[in-house]
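Removed: one protein chain of the complex. Kept in place: all other protein chains.
Labels run A and B following the written order; every chain starts at residue 1.
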Amino acid sequence: MHRGTLNFLWSQKVQHKRNPQLNKNGELIHLLSTEGLSKQLLTHILDTAENFVSISDREVKKVPLLRGKSVFNLFFENSTRTRTTFEIAAKRLSADVINLDIAKSSTSKGESLLDTIANLSAMAADIFVVRHSESGAPYLIAQNTAPHVHVVNAGDGRHAHPTQGLLDMYTIRRYKGDFSNLCVAVVGDVLHSRVARSDIHALTTLGCAEVRVVGPKTLVPADMAQMGVKVFNNFDEGIKDCDVVIMLRLQNERMNGALLPSSQEYFKGFGLTPQKLALAKPDAIVMHPGPINRGVEIDSAVVDGPQSVILPQVTFGIAVRMAVMSIVAGNEA
Amino acid sequence: MHRGTLNFLWSQKVQHKRNPQLNKNGELIHLLSTEGLSKQLLTHILDTAENFVSISDREVKKVPLLRGKSVFNLFFENSTRTRTTFEIAAKRLSADVINLDIAKSSTSKGESLLDTIANLSAMAADIFVVRHSESGAPYLIAQNTAPHVHVVNAGDGRHAHPTQGLLDMYTIRRYKGDFSNLCVAVVGDVLHSRVARSDIHALTTLGCAEVRVVGPKTLVPADMAQMGVKVFNNFDEGIKDCDVVIMLRLQNERMNGALLPSSQEYFKGFGLTPQKLALAKPDAIVMHPGPINRGVEIDSAVVDGPQSVILPQVTFGIAVRMAVMSIVAGNEA
Partner (left out) sequence: MHRGTLNFLWSQKVQHKRNPQLNKNGELIHLLSTEGLSKQLLTHILDTAENFVSISDREVKKVPLLRGKSVFNLFFENSTRTRTTFEIAAKRLSADVINLDIAKSSTSKGESLLDTIANLSAMAADIFVVRHSESGAPYLIAQNTAPHVHVVNAGDGRHAHPTQGLLDMYTIRRYKGDFSNLCVAVVGDVLHSRVARSDIHALTTLGCAEVRVVGPKTLVPADMAQMGVKVFNNFDEGIKDCDVVIMLRLQNERMNGALLPSSQEYFKGFGLTPQKLALAKPDAIVMHPGPINRGVEIDSAVVDGPQSVILPQVTFGIAVRMAVMSIVAGNEA
């Protein structure tokens, strides 16, 4: 697939200004981004997830909502962890799950992305979970697939990671209740983070009182202020009196060029230590999408400390993905 | 495994002249080739598939026919697409599916093919779906496996790809009805195509009025005429007044040596364009086993045009594989 073509198609789409995630009745048929979803719809997803959280505690962690449905994990970019969460979520909904190692498949024989998708649709697929290194790929797929197929974005380029954004919202709501009085700081490598974008859109829509973006100038995009957030290039000021601190993974493997002096330097400036965390509200919670770089963006004492809700995030992530898949497939609890 | 040994064992087999696909009562216990199956048996498979086509349209696309059965996908040659179709088919029959990445397994530790097979049989396997780069490997496995195991050939060397052949037959019957008045052209890289062989055997047995093989001399085997088909080295003549045009994939990756000047040259001579297709009957259907090389053996306008049934082939392929697996396992609908 030409990068040029894909970007072109996607920009066209964005210019059309219609929301490809919803059908004519305003119901969610694809989950591509938290951007453009109403407060009501986001809240509905979180409420649905609430029901699924309790299922994981049951003796039999399974409901028959997607029995006989076929869920395809299409990971054009490898991510064992995220793929696993979707696989578990789908299996607990009783769906049949097919994992496709796309790198090895027909696309490498010269078949186009859209021909691959058309083929899989013809196998009577119900849900495509799509991870792709290029922003917009899940949109392209959603726009071109058969009407019986629902697309869930599992991370596209630097653009969006909506299920991570939603599980973060679920976690915040669970621990902090209403968003209208909260101050949430998103800290770190915002430039490369699809999680940051998905969090910010969702927080804004859900009426979060104050959303902050905190990081060194080289890792915070210039246009951030336009998204309705406050930008801080000083960690102490950025974290002060916050209710929620969302630490981002330092994407070492993505950095080309010298955006940072070294990871030790980074930790000095923006690593979350117990001392730094003391600047936030005493009952502030600490979140992280994982995998964690201990000693790089976050200190082990914080990861394993009483304010960390990093592992509950993982648990809620399964419930949120169950909610999303059952909603887009039209088979809610 | 020695190539020599395998070829020797297989030739022995062919000389014995008994059909290893059938039990003493003439029932299908393995599907190794469309060659040697009676018209009655082929028709029975297509009729069984008919029942399964409707299942894919249901809310719950699952039947319990193979519940508790273990289906092993043994892909000695990688093919994500074909493996996926068998995996879906088996799961919709409620079987447990185990995908074995054979390249990484014990065979690379020096264990022989037959020892690997004996081991998997001992795990109480029910069906082996076998893809192998060597012609005859599925026969060897079928002859040496325990009696409770059924072998389905998912493509062996240049020899056979019987489920593709059967889904092609199903597609033709679905769109054209009776075979006795039809002219079917198989076009392209016949030399390297196991699909072509499986199609030709099935078409002949089902009483197809005229089977044509169309391609450049370098890509059509010399012995084709013996199979009861008409050979055309001119595309215009070969396609003229046909009811069905089966385009074969140009197996770029298989060609050793200079059998073709270039893919552009090939397209000029044997690429299916709307202009060429106009030479066939006005209601002719166009088929292709996929993955498609757009602009090499077939023009995009034809792939996406009204006479193309390429995607329905994929859909019917699932039903045909469900039919084959349920029949060999003795658990029909």
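Please note the rule applied: a residue touches a chain if its C-beta (ideal position, glycine included) is under 8 Å from a C-beta of that chain, and two chains touch if they have at least 3 such contacts.
No experiment lies behind these values; they were computed from the predicted model shown.
Chemist: Out of B:K69, B:R158 or B:R321, which is the one that touches the chain we can't see?
Modeler: Touches the omitted chain: B:K69.
Chemist: Of A:A202, A:M247, A:M287 or A:I318, which residue touches the hidden chain?
Modeler: Residue touching the absent chain, from the options given: A:I318.
Chemist: Among B:V60, B:A124, B:A209 or B:A225, which one touches the chain that has been omitted from the display?
Modeler: Reading the full complex, the residue touching the unseen chain is B:A124.
Chemist: For the chain left off this view, which of A:N19, A:T43 or A:S56 is in contact with it?
Modeler: Final answer for the missing-chain contact: A:S56.
Chemist: Could you please point out the subunit B residues that touch the chain left off the display?
Modeler: 67-70, 96, 98, 100-102, 104-106, 109-112, 115-116, 118-124
Chemist: Which parts of subunit A are in contact with the chain that was left out?
Modeler: 56-62, 78, 80-81, 84-85, 87-88, 91-92, 252-253, 290-294, 311-312, 314-315, 317-318
In the analysis below, only the chains that are shown with their structure count from here on.
Chemist: Distance between subunit A and subunit B based on Cα centroids, please, to the nearest Å.
Modeler: The mean C-alpha positions of subunit A and subunit B differ by 41 Å.
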